[in-house]
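Excluded from the complex is one protein chain; the other protein chains are retained at their positions.
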Amino acid sequence: MADPRFFTVCGPFTLKDLAELSQSTPAEGADLGAVFSDVAPLENAGADQVSFLDNRKYAAAFQASKAGLCVVSPDMADKAPQGMALLLSSDPYRAYARIAQAFYPVPVPEPWVAPTACIDASATVGEGCRIEPGVVIGAGAEIGKRCRIGANVVIGTGVVLGDDCIIGANATLSHALVGMRVNIYPGARIGQDGFGFAMGPQGHLKVPQLGRVVIGNGVEIGANSTIDRGAGPDTVIGDGCMIDNLVQIGHNVQLGRGCVIVAQVGISGSTRFGDFVAAGGQAGITGHLKIGSGARIAAQSGVMRDVAPGETVGGAPAMPMNDWLRQTAMLGKMARKK
Amino acid sequence: MADPRFFTVCGPFTLKDLAELSQSTPAEGADLGAVFSDVAPLENAGADQVSFLDNRKYAAAFQASKAGLCVVSPDMADKAPQGMALLLSSDPYRAYARIAQAFYPVPVPEPWVAPTACIDASATVGEGCRIEPGVVIGAGAEIGKRCRIGANVVIGTGVVLGDDCIIGANATLSHALVGMRVNIYPGARIGQDGFGFAMGPQGHLKVPQLGRVVIGNGVEIGANSTIDRGAGPDTVIGDGCMIDNLVQIGHNVQLGRGCVIVAQVGISGSTRFGDFVAAGGQAGITGHLKIGSGARIAAQSGVMRDVAPGETVGGAPAMPMNDWLRQTAMLGKMARKK
Partner (left out) sequence: MADPRFFTVCGPFTLKDLAELSQSTPAEGADLGAVFSDVAPLENAGADQVSFLDNRKYAAAFQASKAGLCVVSPDMADKAPQGMALLLSSDPYRAYARIAQAFYPVPVPEPWVAPTACIDASATVGEGCRIEPGVVIGAGAEIGKRCRIGANVVIGTGVVLGDDCIIGANATLSHALVGMRVNIYPGARIGQDGFGFAMGPQGHLKVPQLGRVVIGNGVEIGANSTIDRGAGPDTVIGDGCMIDNLVQIGHNVQLGRGCVIVAQVGISGSTRFGDFVAAGGQAGITGHLKIGSGARIAAQSGVMRDVAPGETVGGAPAMPMNDWLRQTAMLGKMARKK
């Protein structure tokens, strides 16, 4: 059970409820009326709890699990321990996500404006917002409905936030237009100047950064990540992008819809991603490139050229994934020979 | 036009004004009295706007641009579209920077001390400063004139800031002496303890970090970057250094003048850079090295030895750039053969 100091569980739910809300199929013989009260990891789950198996690395934990109900892919069903009920899904992790969201829905913020918040008289705050202590909101900013603005967040002049956004404690936003249901984690920095200046031995000369950061709907931006505003064009983060912690996104970068950017990735200025691009942790992508939709960039890659839609690349400089795998295998063999 | 919610444009300026302030030369036949009201990217600029061409990747956008005036290098002049006036410069980006600064000068802060700022009675704040809400300034700190201290910034005991500094929201400074015209971005961490301890199986023993961070004039330090104070000697950032976001600078590091450190670079303790060293994104430099003036370190390099003045290195472990290019080409060929 999740620690009640931090989480409040809803439910219980019947197996039938859980099958429906997770769009999965009860395995033959399952008792549709059986009642479950929580989710739990395979190792800890008990008879009235729901777990899942997604990564086959954990098949042994699955086989030893005491979970009353487990979401699995159909081909794992016959490996289940005696007495465990099953929900079958071709995407067990997604089905489990829906179940866990039912037990632990995102709490609706209790509306409040802390007395120590400092909101400019010309800013507007939608109904149902929770504005925590120490928040500073600048002139002309517009905050949508039901937003939760964490303690000590600083929102600059003119920033626009859509409905149902969550801004984590101590984050800062400036020069930004943000969509709905956007979740910005603690300490993220959105909208500051990009790294734009004319270099020279007589001194580097700052170029005014005159664009914005435009963020779509349903985006997540991780803790302490940094997204600079555009230099003239905007920096654009498409709908549904998931951005992890400590990611750097330079000025004028454009991400399409649904991109997944793992921790510590850096994307240099003016590079454009299509839709559903995935970049593994610590990858670096140089500036002014085009990364096609559905491309996949391996962790720690150094991408120095355009990547075609659907292509998978790895290594530094990044190359087609198969070439990289062949290269590393070959090198390993040569080094051992010597 | 830059979004007026975020930016206020000055001007207009005549072509003659712009040529003078940008130190560039009007192309033959240019109408010196023509008036321009703004800057804009090549793709969006109109007849009364000024743009620039610096990266030849954008030559097609230049040729299709409707900008009334464009700053270019002389050898691109004959590629300009009909009717576009030109300012010629051997460094068009620098010339454009001056023009953009004229249209969008850094606003002088409106002097103010927010009532929720908490300034120790023994601290001094120069005239013309703007101290935003939630700022905390410790005992004996000295803030120069016309500084802008963003909301929720924390400045520790004894910290000294020169005139005309801008400290971004939620940044923290301690144990630091900062020059004039220094721009520290939101969330930067300056002056905390370095990572110094005696390792051992009986437990790691912290070594008191007794130095400071000494920052010259005209320095920029990016969002969420971290600069640890010295262990005994100081950590030193020379005049005019430009440091991007999420950069880590360890204790006792010394950077000379005008170094350019791109995002996510890490510089380990006690390494010394000469003047005008450039380090590309995500490069790592180990401790106790000397990197000579004018050296260039490619993105993602792993530098494990001294680098001579003016040398360019790449790869991990870093080697002369030509060796690295040869090595990666050779490896690519071998992998494809197999």
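Going by the order they are written in, the chains are A and B; count residues from 1 in each one.
Assume a contact is a pair of C-beta atoms (placed from the backbone, for glycine too) under 8 Å apart; a residue touches a chain by one contact, two chains touch by 3 or more.
Computed from a prediction, not measured in an experiment: that's the story for all the values here.
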Touch with the omitted chain, as defined above, among A:N170, A:Q192 or A:T286: A:N170
Residue, one of B:S65, B:T116, B:N183 or B:T235, that touches the chain absent here: B:T116
Touch with the omitted chain, as defined above, among B:R94, B:H175, B:R257 or B:R296: B:H175
Residue of A:T14, A:Q63, A:T116 or A:T312 in touch with the missing chain, whole complex considered: A:T116
On chain A, residues whose C-beta touches the chain left out of the figure: 2-3, 5-7, 39-41, 43-44, 55, 57, 91, 93-94, 96-98, 100-101, 103-104, 114, 116, 132-134, 150-152, 168-170, 185-187, 218, 220, 222-224, 240, 242, 244-246, 258, 260, 262-264, 276, 278, 281-282, 299-300, 328, 331-332, 334-336, 338
Interface residues of chain B (partner: the chain not displayed): 116, 118, 134, 136, 140, 152, 154, 156-158, 160, 170-172, 174-175, 187, 189, 192-193, 195, 197-201, 203-208, 210-212, 224, 226, 228, 232-233, 246, 248, 250, 264, 266, 268, 282, 284, 286, 288, 302, 316-317, 319, 323-324, 326-327, 330-331
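Just so we're on the same page, only the chains that are shown with their structure count from here on.
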Euclidean distance of C-alpha centroids - chain A vs chain B, Å: 28
